[in-house]
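Have a look at the structure that comes next, please.
What you see is the complex with one protein chain gone and the rest in place.
Let's turn to subunit A:
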Amino acid sequence: MKRKLGALEKLEADHAALRFKIKRDPQSYRPDFEQQYQQYQTLHDIFIADPSTTNSGLVALKDLIEFVSHVADLYPDITSQFPQDLIDILLKHHQVLEYDLRDKIVGSLALLKNKDVINSSTLLNTFFPILISTPSKSLRQLLFTRILSDLRSSNAKATNHRLNKTVQTAFFNLLESDKTSPKGIWAVKLTRECWKRQIWTDARAVEVMRVAALSDNEKTITGGVRFFLGADKEREDAAEESDDDNDVDMAKLRHQAGINKKSKKKARELKNAAATVKKKEKKKNAPPLLNFSALHLLHDPQGFAETLFSKHVQNTKNKFSLESRLLVLQLVSRLVGLHKLTILPLYSYFLKYLTPRQASVTSFLAYLAQATHDYVPPDVLEPLVQKIANEFVSEASASEVAAAGLNAIREICVRQPLAMNETLLQDLVMYRKSKDKGTMMAAKGLLSLYREVGADLLKKRDRGKDATMGIRAGAIQERRYGEEAIGEIEGIELLEKWKEEERRKKLEAAGLDPDADNGDVELDDDEEDWKKWDVESDGDSDDSGGWINVESDGEDIQISDSEDEKEKSQRPAKKAKLSSTTPAPGPAADAQDSSKTASTSLEPETKSISKLLTTTILTPADLKQLQTLRATNAITNTLPSHKRAQLLAARHADDPLTAETIELAARLGRKSSKQDKIDMAKADRETTHHQSTTAKRKEKKEAEGKSTTNKEKERKKNFLMTLGKAKGKNKRSLGDVKRTLLGHVERRKRGGKRGNRGN
């Protein structure tokens, strides 16, 4: 007789069902688990006898491994050996394992880590050696994602410094131990990915990449160098991207929750969605996380740049491709420009490559310009500029070449104006009469640059109005090598003037002589200033209770540096000696003050400015006043020279200079072909086929996941279908009619059947 099977017995040969039961009640199913574990052990023994088999017995082992790893955390005493077994199999036999089983073991180990049976460092210490040694591409990919997700999850709540440190040390050791091996690329890849996802943002990760950039393997080197050149931009992009993806449409979800079947799960989902939306909102309002770029986190950039240059660029023994050599050169020049380093052999190295026939010469030109800063000695740069002028800029050379050369010279001179001499400049400026548009524009650019930074090198008729006036007035002054601009606040003299006027007004109102020096009155003035510390709390005297009033002999707080004052008193004197015209402060910011007549002596004014800056602390109210004064004084802002200066300032010092910038000028004059014009005109048109307005609207609605409205359905409904209802309506009793009408009114008030609950 065949016995009828119960539901439980039918499921007997099903690991998933047993797993489910075990999770419910681990103690009752302990013997069953033991039995399964024994089965696992037996299969494990069979497997160990011949790890490379691909026969069907492996399926069972795979299932058992999955089963045991899912419930291993419930029986820690039985399964103490289990993780180590898996690790051993993977480490010893990963090359011969059948790939399904291999992937399963990797997944099971990750699962065990998620269940806290093993810790992260064990997991990573297992995965990483396999990652760098396995010949299988799919396994590498799997391990790579696993390692990354593990690092990510263990750093999700708070930074796991200990784990990061061990992993970074492992990477460091890998790179240090064998500099020639290509295995280092994995350390580079993982670090870069972690950097991109903002898992690692510290100097230690940068240190790993530094070591990678200084290794001997070309792939590792380019990996490391690319990290420094592009990782920060990548990080920003990734951060922006993660903001817009998986947007939850809350209104839609609420609507669906109203219509679909109500279940606990649905309610939970809705709640979770609301929480994520809230979180995102919070994140959006939070101040942006400030991360330092990799180039700024570097220790000893001078040493790094020097070693990079001498080891990879200058060294002729290594057989790197031009591309990777250029990459390293780009990094070196970037470092030199950013940190204002001094590597003199770098400039003489460039000399060899500055010919129009050199491959990717525009890159070389760009890197040369990038490596220039105001601490580079002009006599080092002068031969380079001369060579560019000789090789590129001549009547005989092609117009693109000339434009690129002129542009490169301009980029160099922006950074170090002293690299130019008078005859060369005047010669180059003549190209503004060139017929080629690119060359002409480049030459004009050079001209306008020197009108600002070194007008006296130009011929008199080329100087322009601003520069000529400035030179005559002595406002424009050549800056000497190594000289720094005096730090100051833009428009501070306006504030000074305004304060003076205010004071005079007050004194006149009080009936005093405005020109007499009166200490007591000044004190009052100052106290008032302190009261107006905060702009928002206007006149709230309670606020100033927290501040300590320092009043002694009518003096206010003096924060002055004795060195500063000494310097400031010395500098004008020095200038007076050097310049033949009337002495004046150098900075260009003074040009704003052009409304001021040149006749007044500027020397005392300089002193007064420094007095205001050094003797008082500007309150927020002062700063606000300063801002308004600057805005009212905006006439100067419309001047073309000022606009140019603003554009120049807008270009961030951290932004790299690329070959495109150099090539840009040459592209100006080029005429576009007919096909290009057609393409350009067509570019903004998306659809090629014609569509009616209604069809477009409908499509738009469907794209939003909406169908027709109820109103629309009503309108489209077949007439015959409405007849029955209409007939019935006539036969209703008066009470029924009243009820329906009242119901209608009621619904109107509530705003529909379901009311306005959704909002």
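Observations on the structure shown:
Keep this in mind: contacts are C-beta pairs under 8 Å (C-beta built on N, C-alpha and C of every residue); 3 or more make two chains touch, one makes a residue touch a chain; residues count from 1.
Methods note: contacts and distances are computed from a predicted model.
Hidden chain, UniProt protein name from the list "Mitochondrial distribution/morphology family 35/apoptosis", "Pre-rRNA-processing protein", "MSF1-domain-containing protein" or "Translation initiation factor eIF2B subunit beta": "Pre-rRNA-processing protein". Within the complete assembly, A:D45 is the residue of A:D45, A:D116 or A:D655 that touches the hidden chain. Where subunit A meets the omitted chain, the residues involved are 8-9, 12-15, 18, 21, 28-29, 31-32, 34-36, 38-39, 42-43, 45-46, 48-49, 55-57, 60.
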